[in-house]
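Supplied in structure tokens, the structure appears directly below.
As you look at this complex, bear in mind that one protein chain is not there, while each of the others sits in place.
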Amino acid sequence: MSVSTTLVALLHGQDQPGLVARVAGWVFARGGNILHADQHSDREQGVFFQRVEWICAPGPLSPLRVAKEFNAFAKSLGMQASIALSTQRPRVAVFVSKADHCFHDLALRWRAGEFSGDLVAVISNHRDLAKAAKSYGLPYHYIPVRAESKGAAERRQLQLLRKLDVELVVLARYMQVLSAELLGAFGRPVINIHHSFLPAFAGGRPYHQAHARGVKLIGATAHYATRDLDEGPIIHQDVARVTHRHGVEDLVRMGRDLEKRVLAQAVRWHLESRVLAYGNKTVVFD
Amino acid sequence: MSVSTTLVALLHGQDQPGLVARVAGWVFARGGNILHADQHSDREQGVFFQRVEWICAPGPLSPLRVAKEFNAFAKSLGMQASIALSTQRPRVAVFVSKADHCFHDLALRWRAGEFSGDLVAVISNHRDLAKAAKSYGLPYHYIPVRAESKGAAERRQLQLLRKLDVELVVLARYMQVLSAELLGAFGRPVINIHHSFLPAFAGGRPYHQAHARGVKLIGATAHYATRDLDEGPIIHQDVARVTHRHGVEDLVRMGRDLEKRVLAQAVRWHLESRVLAYGNKTVVFD
Amino acid sequence: MSVSTTLVALLHGQDQPGLVARVAGWVFARGGNILHADQHSDREQGVFFQRVEWICAPGPLSPLRVAKEFNAFAKSLGMQASIALSTQRPRVAVFVSKADHCFHDLALRWRAGEFSGDLVAVISNHRDLAKAAKSYGLPYHYIPVRAESKGAAERRQLQLLRKLDVELVVLARYMQVLSAELLGAFGRPVINIHHSFLPAFAGGRPYHQAHARGVKLIGATAHYATRDLDEGPIIHQDVARVTHRHGVEDLVRMGRDLEKRVLAQAVRWHLESRVLAYGNKTVVFD
Partner (left out) sequence: MSVSTTLVALLHGQDQPGLVARVAGWVFARGGNILHADQHSDREQGVFFQRVEWICAPGPLSPLRVAKEFNAFAKSLGMQASIALSTQRPRVAVFVSKADHCFHDLALRWRAGEFSGDLVAVISNHRDLAKAAKSYGLPYHYIPVRAESKGAAERRQLQLLRKLDVELVVLARYMQVLSAELLGAFGRPVINIHHSFLPAFAGGRPYHQAHARGVKLIGATAHYATRDLDEGPIIHQDVARVTHRHGVEDLVRMGRDLEKRVLAQAVRWHLESRVLAYGNKTVVFD
């Protein structure tokens, strides 16, 4: 089993000479064969980032053990590391409201094998998509959210995420803001799709804003959710061309396509351990 | 001579049934042959927009006379019209500072015959591009602009624009803001290129802003200059993909390509009477 | 009911002066209000193309009757016309084999109201997508196709298309070639999606061909199916950027996204009477 396990490490920390050689040497000394290694130095901030993917040699050490030792090794270099094993597929919860386009898109891609992770639950403040979730064999958790009971609803959400050991939350056009408390307590990444080219048209009704301003391109932005709404690190963005002929309804329709593609790409990259967030930015090793 | 004259009318006004038929009928009754007719109805505002291009029949009426009569006809429909004759190429002044990429791009395209208009002057607050202008046979007018004498400088600019009968000003990375007074007194269109995807990163140093925010696309926006800086009607926009590997210097280099293309496209469309501005938006009949 | 009926006419024929005025005048004289009118003259071939969309005035003539009279009028101008009524939604049959991405995409868009037509049947040479079809409430017709009995299978297909009064067939990665006999007997449009940027990589396994050639972009092409495989009039094309890192499997995955988008756009345009095929080309009034 361990023969074919691949490990992916995401590292970052203060830049210093010889990091590439040390990391490669460490892997090689343990019989690992590096498939990909990509790094980036942020010269302004003096930070080094690396993604290393290697096949773990069969041997006395289990891949899990190698991962732990790599973590200690990284720490000895003054770096922070997170390691993923190809044998452990991250568990993903999708939050939805009423709009279904991003949900179907994610579910179909998951079923087509496009993601290195598994959808395990759909959580919603509405009942609308229950049947759709069922058609993919996905458990649907209806947790209504009302202003006066938002705290209680979020406690239920958190409990569920913990019980299901969810490692990634995807907000697939979920129309509620997750509180800073929930984000903090969950402590794992949350990816959101915003239907504009951020930082343009942050906030509500971005297609109406875009139409009112008369822009010639509309966009979508996938980002990690943080305490500051629409301000989290951007993972991916794309745009589509519009003209004066397109009314708000057209922008909404065209935007759906953008949202689907941009969100799916961000989720795919995240699940392949290609995204490293630092400050309010990301490094994407694509 | 008049045999081959084509006229292009840009019309707009309150929508009403039968406008397409009336305009087409008017042209046909005068022996004109419509080459293109494109229209748009803004349902929200109840405004009708049209671009009609036709070959003027040889006959007792000169094309100029036909144009005048068309104007009167449009007025009788409650519409505003502007008409261009293929035999009268608009005269264009280019404002530059030190950056030369947009200037060379415009000049080379003009020389290659890509524009339905002619560059007739280069106006600058610096001497840097005098030699470049000369290499294209273009008169260079050095008008220094200092905070304390900006009014006087603008009066010289205005005088020059009037003397040269300039019908379009292109701000090709001109690093001074034209005052509301100058814009008002000139009273003809001014196209500016802003080096971001407006409304994101309005104001100064947009590439630095983009880099700091960690966006994954950078943009450029060509718009009509109005009293409100960076708020004028957008004519054209485009974007390019960037990654964490691109520093500000790279964004500047990649942005130059965007700026050139976006500005040239906007100028081409404007000179072909394809752009109709209303409110803070444009209709582009491309 | 007839109050809100809109008609869309697609016209083409030999170019001649006054066509725009005559058509607009005809509509206006019958109380119609033109919403959009777009035309194109192919100067090389001397052919005039027009798409006119108008609201039919309530009155003694039913919209269907207006449509018939328009047809006669067009004929009197030496033009061919086809007219669609907003109250008559075209009936669409989707042909599939085993790949499901284009099918789900079309079905979801249809359900989201993106198409001006209705899916009425799924026809397949395999049983694989029967359950998927059912989940959208779509009848599934399993018609196996074997080399030795292809003629019989096609007769069954044709019978079904006629019985269901299908007006458009969409080949959504259907892995059988429709014979010239079937295409001729059906006599209505058939849209196919080819998974390459035609004319590059016509024929089978285009992603393998693209990979072997080392191209930096892969594409997809939606076209009308004709007797000449992969040679029919192109409706829409798009591409995606690939690198040396992408193996054939990646091209296939990325290609799925292209195929979905390109096919859906072509189908949408067709159903909105925006596509006029002539010779081996199309005019798309978008």
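Should a chain be cited, it is by its letter among A, B and C, assigned in written order, with residues numbered from 1 in that chain.
Convention: a contact is a pair of C-beta atoms (placed from the backbone, for glycine too) under 8 Å apart; a residue touches a chain by one contact, two chains touch by 3 or more.
As the structure is a computational prediction, the values presented were derived from the model and not from experiment.
Residue-wise, the contact with the chain that is not shown comes from C:Val215, picked out of C:Leu61, C:Val120 or C:Val215. Screening C:Ala200, C:Leu229 or C:Met254 against the full complex identifies C:Ala200 as the residue touching the chain left out. Within chain B, the residues in touch with the undisplayed chain are 101, 104, 108, 112, 114, 135, 253, 256-257, 261.
For chain C, the residues touching the absent chain in the complete assembly are 40, 42-44, 49, 197-201, 213-217, 219, 233-239, 243-245, 247, 279-284, 286. The chain not shown here touches chain A at positions 17-22, 24-25, 27-28, 33-39, 41.
Everything below uses one rule, namely that only the chains that are shown with their structure count from here on.
Where the sister copies chain B and chain C meet, the same residue numbers recur on both sides for over half of the interface positions.
Most remote chain with respect to chain A, judged by CA-atom centres, is B.
For this pair, chain B with chain C, the centres built from the Cα atoms lie 37 Å apart. Contacts with at least two other chains are made by no residue of chain B.
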